[in-house]
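Of the protein chains in this complex, all but one are displayed in their positions.
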Amino acid sequence: MPSIEENLRRLGITLPPAPKPVASYIPFVTVGELIFISGQLPSREGRVAFQGSVPQPISLEHGQEAARLATINALAILHEACGGQWQRLGRIVRLSVFVQSQPDFYQQSTVANGASDLLLAVLGESGRHARVAVGVSALPLNSTVEVELLAAIRAA
Amino acid sequence: MPSIEENLRRLGITLPPAPKPVASYIPFVTVGELIFISGQLPSREGRVAFQGSVPQPISLEHGQEAARLATINALAILHEACGGQWQRLGRIVRLSVFVQSQPDFYQQSTVANGASDLLLAVLGESGRHARVAVGVSALPLNSTVEVELLAAIRAA
Partner (left out) sequence: MPSIEENLRRLGITLPPAPKPVASYIPFVTVGELIFISGQLPSREGRVAFQGSVPQPISLEHGQEAARLATINALAILHEACGGQWQRLGRIVRLSVFVQSQPDFYQQSTVANGASDLLLAVLGESGRHARVAVGVSALPLNSTVEVELLAAIRAA
């Protein structure tokens, strides 16, 4: 079975540096075996790369890319939460995907697959998760999506 | 005290078969004593039965029925997560209800009562829960509501 590092390499994904704590909230909180990760935007080098609602001005395909990019940012934080050791990851538990949507857009699940499929491709079976996908009218910084991840550390 | 099975019978509710895993996300994830259930739509035999926003074109009463139906689907998954044995259920912990809402509709709590009241009617005291109810502009498949359930298994 390929390792998570091998999967990332094969997919051409380099995890960015995990964002530093800003203001009064922090990138993640661990309690018991649960790791709660703050909502992530599809940002790259500090700038939101996908802005606006789906399907206009952001296409369905770009919406999926946005969900994938936000999930990469969440994985970077998760890696740090695991102390840089993927073998400490138990599994992904829950994924929430908020999609900035035009009122007549109903394919939030398809957008969210950009996040779900990435988790499966990178983490294999331990990437499977419960999911919530909803459409919202506005997101911080006009972001196209916001992705929240809940994971579990491997029981010692 | 009537059993959960008796309550379901008295209410005329037959739990549908729990949906099979589709794509890369799954109906539920158990971690420790917590059972996270994926967001459920008011679907019946694979079709979403309530589409559109509240109070137009879906009335407040039909919005409540939609919340009830989505919760029945969540209960079907919960039953499976408990290995088909209700006595393994500890309690409902948290309920989120997303209501597709017209911008001037403010009775999301009343819609969500369709879900909350059902949980209490079926599960009794163990059905009481913390709750979040919000209005959103769009939901997958134009669903009127999406219901997310978090439950706890009975501590061994």
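In this document, chain identifiers A and B correspond to the written order of the chains, with residue numbering beginning at 1 in each.
As a convention for this text, a contact is a pair of C-beta atoms (placed from the backbone, for glycine too) under 8 Å apart; a residue touches a chain by one contact, two chains touch by 3 or more.
This is a predicted model, so every value here is computed, not measured.
Participant: Of A:8, A:82, A:119 or A:139, which sits in contact with the chain we cannot see?
Facilitator: A:139
Participant: Spell out the interface residues on chain A facing the chain that's missing from view.
Facilitator: Touching the chain left out of view, chain A contributes residues 21, 23-29, 31-32, 36-39, 96, 98, 136-143, 146, 148.
Participant: Counting contacts across the full complex, list the positions on chain B that touch the omitted chain.
Facilitator: Residues 32-34, 90-95, 99, 101-109, 112-113, 116-117, 119-120, 127-137, 150, 152 of chain B touch the chain that is not shown.
Methods note: only the chains that are shown with their structure count from here on.
Participant: Quick check: how many Å separate the C-alpha centres of chain A and chain B?
Facilitator: Centres of chain A and chain B (C-alpha means) sit 25 Å apart.
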